[in-house]
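All protein chains of the complex are present and in place, except for one that has been dropped.
The chains carry the letters A, B, C, D and E, assigned in the order they are written, with residues numbered from 1 in each.
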Amino acid sequence: MAERIAFFGELLLRLTTPGHELLLQSPSLSVHVGGAEANVAVGLASLGHDTRMISRVADNPLGRAAIGEIRRHGVDCATISTSDGRMGLYFLTVGAGWRASEVVYDRAGSAFAAADPASWDWDSLLKGCTRLHLSGITPALGHDPAAAAIAAAEAAQAKGLTVSFDGNYRARLWEAWDSKPREILTKLVSLTDILFGNHRDISLLLDEPFSGDGPARRREAAEAAFGAFPRLRYIASTARQADGADSNRIAARIDTPDTFEQTDEIEISSIVDRIGAGDAFAAGVLHGLLDGLSLEQTVQAGLALTALKHSLPGDASLFTRADLAAFEAGGRDVRR
Amino acid sequence: MAERIAFFGELLLRLTTPGHELLLQSPSLSVHVGGAEANVAVGLASLGHDTRMISRVADNPLGRAAIGEIRRHGVDCATISTSDGRMGLYFLTVGAGWRASEVVYDRAGSAFAAADPASWDWDSLLKGCTRLHLSGITPALGHDPAAAAIAAAEAAQAKGLTVSFDGNYRARLWEAWDSKPREILTKLVSLTDILFGNHRDISLLLDEPFSGDGPARRREAAEAAFGAFPRLRYIASTARQADGADSNRIAARIDTPDTFEQTDEIEISSIVDRIGAGDAFAAGVLHGLLDGLSLEQTVQAGLALTALKHSLPGDASLFTRADLAAFEAGGRDVRR
Amino acid sequence: MAERIAFFGELLLRLTTPGHELLLQSPSLSVHVGGAEANVAVGLASLGHDTRMISRVADNPLGRAAIGEIRRHGVDCATISTSDGRMGLYFLTVGAGWRASEVVYDRAGSAFAAADPASWDWDSLLKGCTRLHLSGITPALGHDPAAAAIAAAEAAQAKGLTVSFDGNYRARLWEAWDSKPREILTKLVSLTDILFGNHRDISLLLDEPFSGDGPARRREAAEAAFGAFPRLRYIASTARQADGADSNRIAARIDTPDTFEQTDEIEISSIVDRIGAGDAFAAGVLHGLLDGLSLEQTVQAGLALTALKHSLPGDASLFTRADLAAFEAGGRDVRR
Amino acid sequence: MAERIAFFGELLLRLTTPGHELLLQSPSLSVHVGGAEANVAVGLASLGHDTRMISRVADNPLGRAAIGEIRRHGVDCATISTSDGRMGLYFLTVGAGWRASEVVYDRAGSAFAAADPASWDWDSLLKGCTRLHLSGITPALGHDPAAAAIAAAEAAQAKGLTVSFDGNYRARLWEAWDSKPREILTKLVSLTDILFGNHRDISLLLDEPFSGDGPARRREAAEAAFGAFPRLRYIASTARQADGADSNRIAARIDTPDTFEQTDEIEISSIVDRIGAGDAFAAGVLHGLLDGLSLEQTVQAGLALTALKHSLPGDASLFTRADLAAFEAGGRDVRR
Amino acid sequence: MAERIAFFGELLLRLTTPGHELLLQSPSLSVHVGGAEANVAVGLASLGHDTRMISRVADNPLGRAAIGEIRRHGVDCATISTSDGRMGLYFLTVGAGWRASEVVYDRAGSAFAAADPASWDWDSLLKGCTRLHLSGITPALGHDPAAAAIAAAEAAQAKGLTVSFDGNYRARLWEAWDSKPREILTKLVSLTDILFGNHRDISLLLDEPFSGDGPARRREAAEAAFGAFPRLRYIASTARQADGADSNRIAARIDTPDTFEQTDEIEISSIVDRIGAGDAFAAGVLHGLLDGLSLEQTVQAGLALTALKHSLPGDASLFTRADLAAFEAGGRDVRR
Partner (left out) sequence: MAERIAFFGELLLRLTTPGHELLLQSPSLSVHVGGAEANVAVGLASLGHDTRMISRVADNPLGRAAIGEIRRHGVDCATISTSDGRMGLYFLTVGAGWRASEVVYDRAGSAFAAADPASWDWDSLLKGCTRLHLSGITPALGHDPAAAAIAAAEAAQAKGLTVSFDGNYRARLWEAWDSKPREILTKLVSLTDILFGNHRDISLLLDEPFSGDGPARRREAAEAAFGAFPRLRYIASTARQADGADSNRIAARIDTPDTFEQTDEIEISSIVDRIGAGDAFAAGVLHGLLDGLSLEQTVQAGLALTALKHSLPGDASLFTRADLAAFEAGGRDVRR
């Protein structure tokens, strides 16, 4: 049966300063549509996979435009509803060299975050899907989104869908309300088949330190996670070294209960847009799994898509299979 | 004694679509800083008057940038404080011809609207000022802003300041909470010396219809207001006929208890930016009163500044006395 | 049964000069996706109708981006295929005042124009549709597109679909090959239920002059057409007077075999983008028919959508039902 | 013999605010190259005439870029030399509606204005030319440019060239030094065959009032000029009524010693760029004379080119003979 | 005798995505005029050499604008004619880091490619020229352009001109028709004095592998070419290593029958625009030969101009002798 992947999460508008300026240094902003889960959906749709976004946006021109942007890239948006409320925003100041990029969030009170958990009809929303992808952003937004995410994962499990979950731990979001992140995340990971997260995420889940950065320590953390969460089949992660705002090094890794694959570290200089690079990695790995690639090919696909994403403005990977093939083939001179 | 005018109100960021596009039709927005009271402050500062803005902005780069924009035009911003919370935003789609411009507000939960009324120390904030200008936007934002506006007006009255108040009735804002607009506005107008508002505003205050549009009916409404609010000395208003989104006709009028002045209607075509045109009118009238101009000159100054504002991008009038003089002198061909 | 409307035609890229400049006066161009039939599809999708585009684009990033733009607005694009060849382009220099806008076509040899008529599987492409919309652009592109358009209309008739056809007579296209426009158009109109075209189009079809511009002459032409083409139920047209490049007057009219409705002429000044105004009129009329509006309401919807289109950059109407309602309600001042 | 027209004057850089903003309201400026005489040269070159620019620019990248812009439009620039000094600049704030456009000049001390009159080798510079065009800007720049302009006209007369001269009276320039405008201009007009100027220019020359605006008064002034300057064969002028910054009315007129032609007044709304409209008129009239058109056709060509220029960004008319023909043919709807 | 260099080839319009975006990711494109031979012409004209472009463009505003851009930089364009047909275009997506830049060609059917070989009157076109420069792009466009290129080279040889030829082998162009590249290129190189090409080009010509990359292998290839083509006096080439889309290493080399000069490899990071870098190298080498520089200075001039070109937007080198001198002098800090 052909796979169809559902994504549940918030659509956000990103407002970015031009030319490495500070906010309002000059009076214009560019706008992109993003969201951790939508970015993965767009990344997979661009590779030709059948994707569906489940979300809620403000019933205003901004919300409708956000849907249009996701749909443009081929994601099925019929399962995005609208309601009163506002769109979540974030403002991005793009750094350079010794100055890090900075995000100012303005997402409180969004139509998505305020949605009643009972308003999501999972049976209908997941109909025809074989997979569900979630991230740790949604449960971090408050009681209702957390309840919705858990309900989604439970419904998916009940219907036999494969669940993937990207930790995306954001302390600032969890700390903004009376949250119990370990409890909620443990619940979600227990429903997860494919986890995107590193040893720090696993530390948080298991309340156990895995502070070393070496491959052995990472394997140790992965094995602990596989032990604690028997449903887990894959743990995928990247290790990023940010030498400067526009020059990073990155390596990728996938662990299974039995083995792991780790890529060499590659250098990513002249970064155009680092936002969404983690989501592109998730899309690349899911692409490998959907296509039945080997573990090594799968982690390479993840690395390739995250490397390519750094070269592209916007939140999501828009690369095609031809782009992946060109990356693998090598050759960075003009193609003509 | 030289006059110094204090303004109390919210600073907003306006995000505008380029080239008459719909929201996010293309991925960029221009940004302006506005706010009904700040617009009047900038308008008067540009004419050389001594102005002070009293406000509260988000303690983030957006809030600090908003202060910078107001300060750039010469308004004293030492009385703008910062606090947790967000900046109020609004998105503007610029119409043309048969399509009206449209505002999507996203201002709920702003640092200004959430400010504790007790946090404003009016004695200190108004020190050295001879006038206070308020508008009906502030009390429409909720219980706390309404209480703050009334406290400001009371403090001003107690200290002998002249109070001006621009009705700026926005049903949508009042209807968003359990408001009693007539009660609050009546309180505020009873503390007002100079009212910007037309017969519809007076109808609302007095719960009495003045539906006719003729000058006689307008005078009738003004006299009723002067009767009901003995402190009132001036009522200034414009009559606007929007023939198209970028082509309007407008006339201006000032009533005193004893007399009135009404200008001819002028045609304003090729409108560049209609936002803040009412605030520019208020700035022009206040300019006339501050300079001790005749009633006729004063209403002409109001008409001139509002006419000029339509030609200028952004929320506020940035015109100088030289610009006003050039307007009066006539001649619309290139000046060189 | 809910209606689904299929559209068959070419997707074009429009490259427009900035700020009324001549081509390459400064080195940038803006890009829009259009095409007479796609514009109507987007116009109806924006009003909430169920639409499907049938087309063929170049199998390259330009072709895929063109699909994305149409899909963004909610048109079903699963029936757009790709093939070798290029995308048709046109360059637009935007006039002003006494200078007319000018189009330089560069559409020869496009993937669409070169498509083998046998490559369109009408049974499958029209499945589930209740209507088919065509225009006179497609048959003007050459033998193959003309054959495809006729085959589409015949298949539609055979399957019981309502066929609408917009004359869109472009002499330059017909004259570029050994065409027999009257023969081909006569065939197509004989398969048509709803014709968009005026007395000049009917003259061409019937080889009979209807040169007068008065309503009586227009009625005479319509009656002749209804006589010649018994399947025709509606003939809709506009009368445009271009006083300047950015100031036109326009009136709309629908004839049925029994009666007609003609609107007053309205003045459209400050034109932002005149391209696609005729397609917007077609969308408005089809909207009225799809919604079962009265003939008067229907012609008003056509007039409203064409009037609004002049205010919007790009080739297609993106207006919603709320926008149509606002147009009818009147009031051109800022909505806030 | 084919005609070649020489132009002597300064090249200026114009820096224009975007979107009707005030200077530095936002941090960008667009740049155009102009100059009264260069504008006429470019206007005629665009119509296919053989033109040569005689000038001097700063020996820096700005000067070289200015030459490039003129050369791009087909003017022979081999007779433009470079020297120490700066480029003359002017800043343009584009008005709208009730706000006039404004020029801030920053042209003092330019390489052109500082050129030694002896540095111009008129024999060589005018070689092969049949005409010389000058304007009143050059002599207004100071003693040296005035001497150079007179020497140029004398050399032209000596070599049998036809001399045209556009008054372009700018009080501000003449008043900036110890000038004797009447004396200098009288000298220049006495060497002139074709004068561009109206009754006010003639008043200045003859020290005689021609204040009325009616055609009779204009004829009276023209006849006085023909009497005083026996070499004069044509006096061409426009009458402009600036109803608003972007809406003017204009009529054109040519007087000969024996007769005159005056056009109807036309309305020019939606003005895109009014700068250089007078130079475009001069180009149109010279085009008519070069092509041997009738007096009526000549004044119509002048009116057409000035009308078209208002629709085009930049200082010079870039219109072709095809554009002139299209103007005459009428029809302001999109050409496609 | 002063040298005048003729260039024969097509003018193309390049349409480039903004800010490293994919095609139509946002709706604007920047436009540059290029073409392998025109780039060399502009590069040499910017260095003060006397150049003439021989080409044919579409008889439309795009074609005329392309001429204007070349003329702006000082190339004699009187030998560019116009004809029916279209302008060749190419779309450039600018890569970054791990993503290579990509060209989508849309040049089929251009006015240049469709020109009848008999329509070029080489006697007249080459009059007064001492050199002719061609590239391998022109013969790759089809039978007619190949015939024209050979005729041009033959005419040049007959008239005693020095012929330079840049291989510019593009497999995609040759494969689009029933071409015999070795035969055509062998004919052209046999008429060539100065060849731009590396060991891969020579392999193709001689049907002999020179696959090694070391200097010895390169010398071997050069000697084979000098043996096969006795007219050849110089073979110039670069070796480029594309570490990333915006970071390359490059070395340059010139072989003569007797000796060779090879530069050190330099690193070119922060590449702004890599297009035309090979043409800039050719311009630099020709500049050295025209100025009679030593072989070492000549290859350095080639390296310098290609290095500088990477820093400049657009297809052609616009650098002056002062820029070359500054490059040689070193010092990359701000010059002020």
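Everything that follows uses one rule, which is that a contact is a pair of C-beta atoms (placed from the backbone, for glycine too) under 8 Å apart; a residue touches a chain by one contact, two chains touch by 3 or more.
Note that the structure is a prediction, hence the values are computed from the model and not measured.
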{"item": "In the full complex, displayed partners of the excluded chain", "value": "A, B, C, D, E"}
{"item": "Residue touching the undisplayed chain, where the options are E:R71, E:R253, E:H287 or E:H310", "value": "E:H310"}
{"item": "Residue in contact with the excluded chain [from B:G68, B:G128, B:P215 or B:G331]", "value": "B:G68"}
{"item": "Sole residue of E:W120, E:F260, E:F281 or E:F327 that reaches the chain not shown, by the stated touch rule", "value": "E:F327"}
{"item": "Sites on chain C contacted by the missing partner chain, in the whole complex", "value": "26-27"}
{"item": "Touch residues of chain B, complete complex, unshown partner", "value": "68-69, 71-74"}
{"item": "Residue ranges of chain E at the interface with the undisplayed chain", "value": "266, 268-272, 304, 307-308, 310-314, 318, 323, 326-327, 331-336"}
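Keep this in mind: only the chains that are shown with their structure count from here on.
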{"item": "Set of chains adjacent to chain C and to chain D", "value": "A, B, E"}
{"item": "Centroid distance [mean C-alpha coordinates] between chain D and chain A, Å", "value": "62"}
{"item": "Gap in Å, rounded to a whole number, between the CA centres of chain C and chain A", "value": "41"}
{"item": "Touching two or more other chains - residues of chain C", "value": "22, 25, 68-69, 102, 269-270"}
